[in-house]
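A selection of the complex's chains, in situ.
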Amino acid sequence: MATEILAESSLTIGTHTLSSRLIVGTGKYANYELMGEALQRSGTDCITVAVRRERLIDAAGNNLLEFIDTQRYTLLPNTAGCFSAEDAVRVARLGREILVGIENPGADWVKLEVLSDTKTLLPDPIATLEATEKLVADGFQVLCYSTDDPVVARRLKEAGATSVMPAGSPIGSGQGVLNPNNIRICLEYLKEGDPDYPVIVDAGVGTASDVTIAMELGVDGVLLNTGIAHAKDPLKMADAMRHATEAGRLAYLSGRIPRKLYATASSPDEGVITSKPR
Amino acid sequence: MATEILAESSLTIGTHTLSSRLIVGTGKYANYELMGEALQRSGTDCITVAVRRERLIDAAGNNLLEFIDTQRYTLLPNTAGCFSAEDAVRVARLGREILVGIENPGADWVKLEVLSDTKTLLPDPIATLEATEKLVADGFQVLCYSTDDPVVARRLKEAGATSVMPAGSPIGSGQGVLNPNNIRICLEYLKEGDPDYPVIVDAGVGTASDVTIAMELGVDGVLLNTGIAHAKDPLKMADAMRHATEAGRLAYLSGRIPRKLYATASSPDEGVITSKPR
């Protein structure tokens, strides 16, 4: 049984195969020790790291990478804090250099974030598309943080993105998947004739059920950070997110019962009163 | 870590302490072998069994109880199929006799269901209250299946119910918790000055996220049957429900981040445009 579940849990993104469908960020923790323990509890073997210097080195001069077991985790460098395609491309290359230097397998990929402004941290679809084209040409496997707009998602795939990662809701908002219909159409567009193309919900997760709901829609994985890092008890929440990912994946594969008004109704609407006044 | 999680997972209802917060029914499975495997996968150590003869013995003359490891599971006899207080009291007593006969610890409790009609299977609050009073007087620990009406829930507790089990949605409807606000008020009423009083969402669960959402509201456990038994793959769904219960409990205990319009907003409504046309 354990083996079977592991198989169901594994997630292939480009040349990388991960044993968990949950990818976890490393920002916003009270300290690096807590971060390390939370990462472990989450069950992930892939963590994303902001490459910009001001995010890698904390106030005390500690380098984040010294607190991460880089033998254990595949690192996914990200371009958090970039607000233009140029800047994101530059930071992605810097990330590659750093990961080559520490011989981490994550040197060949990047989580691309190109944001619109510091207030909402919403992605800029046009700059993201531009940066994707450049990074693909430069040999990167590009995982694109995106809005949930299916048309933009399809464009990013056409531009060569290895994975598209639509936001459930704004970064750090804790609102979960606000528009399941857009995620459904993203899946339809991105997996048409290509069922293994990885689609990952990135951003907006507030609690465990947000992860479960996302996975039940049929996405291949979830990426989150604040939901764990800023919970009152990040370690327990990391445990919760691990279970929530498994729960959602298994439920998606299980084929749920239909929703009905009540069990003997043959559809959600059956039995709804339709008589109209004379 | 494992021990800690186990402690968080245990659920005390009256004199019974269960190692899982998930209670699973035994009806509607394609066959008893599948049922047995699904029960195991769900991680539960408490299963509820309909006592009425037509539900205990299948078409081939097999007795459900012969397919259950009664050393492993605490049985929770239920009065499914009863539509009056009298009938429910009679069936509860019959269940007690049967469980005394097989020396199962579940002989001293009962899940009381008194239903209103065969179409919706909604509970009858008045007959439930009447049956509760009789069964409490008769020495039973009574776990009452109820609507989510907080006033009825409080009455049932006042009548001596060991646990109140509000429905998330109609039995077999697969709609999850339709009215989280009523569940919140039930918790407020039932746990006021009595934080360990067990409140269990019973009925309506369709998929894993329904369980996680219920647990995140702060209920102590979830009871379900159709969601697993009628899934296309009941075994995978049983796994899913086990994880979903853990996920929801841990998330509840973790203290989730607040919901906001976006991360730099200080409240869900901050930044919402309030200017009005002149």
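Should a chain be cited, it is by its letter among A and B, assigned in written order, with residues numbered from 1 in that chain.
The rule is simple: contacts are C-beta pairs under 8 Å (C-beta built on N, C-alpha and C of every residue); 3 or more make two chains touch, one makes a residue touch a chain.
In this text the structure is predicted, and so the values were computed from the model without any measurement.
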{"item": "Identical protein chains across the whole complex (2 displayed)", "value": "4"}
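Simple rule for what comes next: only the chains that are shown with their structure count from here on.
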{"item": "Distance from the mean Cα position of chain B to that of chain A, given in whole angstrom", "value": "33"}
{"item": "Chain A-facing residues of chain B, complex", "value": "1, 5, 41, 118-122, 170-175, 206-209, 211-213, 216, 226-227, 230-234, 236-237, 239-244, 246-251, 253-264, 271"}
